[in-house]
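Missing here is one protein chain; the remaining ones are kept as they sit in the complex.
A and B are the chain letters, set down in written order, and residue numbers restart from 1 in every chain.
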Amino acid sequence: MIKKLFSLILVLTLVGLGGCGPADDPDATDPTPGTDGEVVDESTISFTHLWPAGSSAQHNRIVESIISEYEEANPGVTIDVDVLSNDQYKETMTILASSRQLPDVGLTWAAGYMTPFVNGNMFASLDDVIEDGLGEEFIPGTVEAFSVNETAYGLPLELNIAPIYYNKNIFAEYDLEVPETYDEFLNVVQTLEENGVTPITVGNREPWTGSMWYMYLADRIGGPELLTNAIERTDTFEDEALVQAAEEIQNLVDMNAFVRGFNGLGNEEAKGPFMNEQAAMYMMGTWELPNYTTNEDVPQEFRDSIGFFKFPMVEGGAGDIDSFVGGPGVGLFVSEDSPVQEQAKDFVQFFVERWGETSVTDAGVIPATVVNTDEVDLPDMYIDILDELAGASNITLYADVQMTASVAQTHLDLIQSLFGKHITPEEFAKRHEEALAAEE
Amino acid sequence: MNKVMSNKLIITLYVLPALLLIMVLIYVPIVLTGYYGLMRWDGVGEMTFIGLDNYIRLLSDNQFWRSSFHSLLLAIFSTISLIGYLIISLILATKIKGANFLRKIYLIPMLLSSVAIAQLWLKIYHPTNGLLNSLLFTIGFNNAPAWLADRSLVLFSIFIAIIWQYAGFYILIYYAALKNIPESIIEAAKIDGATPIQIAYKIKFPLILGVFKVTIILAIVGSLKYFDLIWIMTGGGPAGASEVIASYMYKQAFSSYNFGYGSAVGFYLLLFCLIATWLIRKLTTSKEEIQY
């Protein structure tokens, strides 16, 4: 109401301005075609994604080809694409949503990120698309991450897990074996450290990277459900196992396991020492795979020297080595306000299907739909990862994605403090509990 | 004379376009920011009116006050650094050889966008192979700090980058002001046997005092709402050690989806700026001055 009133006053003042301003006519309406979906006779679907040709050439190309295929198959339908850079995407979506101007189709992240949009009635239910047969194609659990109250509001496009990549040459040099237990792992860390090699590189200026280390320790010590339950408040962060996981992080910090100055390094910067063979291990999502397989910009010898292993078992812990930290990355949403909602749903269905078929071979993306490894020609590391995915006993969604945005912010700050040893494991647990309690 | 200069129509014509623009594009958002501060709002869904809750909650929000303190520190640092900029400008504005060339060189950093400057300083401060630590290693200093990861150093490390970034801006203004001083006054002083330092201190500085006061306000207000390099280089971290008001506001509004709360932070920021400006003008207005 008040917003409307303001707008009215604004319009009046600006019209007044036109009279004294320069030659420009501010009242002229925008002549560019196809920017807004007001004309519906020849339906136009606006679609915003975050893969600019500059940084994500392969993604961009796949999107373009899916769109042209769709337009060919559906005469009269035009897809109007808007590409935003990753840095600006979330902010821009918030601003668009505040004025109910979301594109007809766009990308969203799972769980905590999408909840405000769902609560604000911005996203359309996609249950009908899923019931239309698409449901079976998704890997179990991925659609659930994009659901609120059992209704799906997003169709996942990627599924990643986070293994630990390691440099085989460095391991061989110091006679190290891939660790299967946490004690062996600590031994590896210690040997490397004593020989002046950085054991692990992590860019904890972006604390979601450090959060994954904590999550794995929580999983291996406390079992696959514990952390998720604590976030959902059916259990608590003050559980002994979760506190112990935090202790182990600080123990690793004390052992100099992590690269120097990790709290001041971004993920891209932290990747440097691993790519230059100065650091032996790096935990990251499987979106990194192209760098170790197909990316021609990376020297062949380096790519060949990289392997991965699963986070080792903690003796006496409740965890299982086939449990992973990971989750679907982005998914497609359809706007509730879209004047072409039905057509848009048809488009997302087509998109997900085609994406599933091409993304892994053309862009090295592991889609959230089932990939038939017999039919596609993939580097070995991909096959191995896909096998691990198939045999995974559990995938725990990234903690900061599970949490609501504001608790996630607290969690990320606390991870930095924990790694930086600014707080004790007990405080770490307590502050999580406080933040979660404040949300209720 | 006074009549011509009191022509109401002309005054209106001269002031109105600019005034309308800022009224619509700056004041309306200011008012709305204050208004959103009264709401519980995630920026996306429905708003709920909660009165002054956000504003009251902020008064006991430690991280907010910590951020405010950091912003205040930056304001103090920037103001002190103005003296340095002024001295450089005073030297450049004398007729020493190459002054014109040097002046242009000095302004180069201000041409670069924050993205580029942040990348440069990230590489200077890199804990292992950064320029700074490489230098420290070569002179045998083996325990060089990780500048941006160290809670006690991060803020000052970024301050140095900011002070460097703004050197060009203030030197440009001071230089133009100094060049504005009529040559005859300086010549006269030279004939009277004044040394260059005396000329600078007793003649040039008082003549550009008006400009200097303006830059103090610019530096303080600019520092209080500073965002760019801090956001790119540390994101306010580690664990809030380099958080400033603007980055805290941004996090609340756009990362945590507490748009109402973030708006309240923005509104306090405006208040702080107002108070600081008022204080500065009180402190710097001397009795004999009428214009200010």
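Just so it is clear, a contact is a pair of C-beta atoms (placed from the backbone, for glycine too) under 8 Å apart; a residue touches a chain by one contact, two chains touch by 3 or more.
Following the convention adopted for this analysis, contacts and distances are computed from a predicted model.
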Chain not present in the shown complex, as UniProt names it (candidates "Sugar ABC transporter permease", "NADH-quinone oxidoreductase subunit M", "Response regulator transcription factor" or "Transglutaminase superfamily protein"): "Sugar ABC transporter permease"
Residue of B:I50, B:L73, B:L102 or B:L136 in touch with the missing chain, whole complex considered: B:L102
Per the touch definition above, residue among A:S99, A:N149 or A:Q300 touching the missing chain: A:S99
Absent-chain contact - pick from B:I50, B:I76, B:L136 or B:I217: B:I217
Of B:A18, B:L52, B:I83 or B:L279, the residue in touch with the unshown chain: B:A18
Chain B, residues in touch with the chain not shown (by the definition above): 1-2, 4-8, 10-11, 14-15, 17-19, 21-30, 32-33, 36, 43, 88, 91, 95-96, 100, 102-117, 119-120, 123, 126, 129-131, 134, 164, 167-169, 172-173, 175-177, 179-180, 183, 187, 190-191, 207-208, 210-215, 217-218, 221-222, 224-225, 227, 245-246, 249-250, 253-254, 259, 262-263, 266, 269-270, 273-274, 277, 291
Contact set of chain A toward the excluded chain (per top definition): 3, 6-7, 10-11, 14, 22, 24, 26, 28-30, 32, 35-36, 50-57, 59, 82-88, 91-92, 94-96, 98-99, 101, 268-269, 271-272, 275-276, 278, 285, 287-288, 297-298, 329-330
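Convention: only the chains that are shown with their structure count from here on.
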Where chain A and chain B are represented by their mean Cα positions, the distance between them in whole Å: 36
Contact footprint of chain B on chain A as seen in their complex: 2, 6, 9-10, 13-14, 16-17, 20-21, 90-91, 94, 97-98, 116-117, 119-122, 204-207, 259-266, 269, 273, 404-406, 408-409, 413-414, 416-417, 420, 422
Residue ranges of chain B touching chain A (in the complex, touch as defined): 13, 16-17, 20-21, 23-24, 28, 31-32, 35, 42-46, 122, 125-128, 146-151, 154, 234-235, 237-240, 251, 254-259
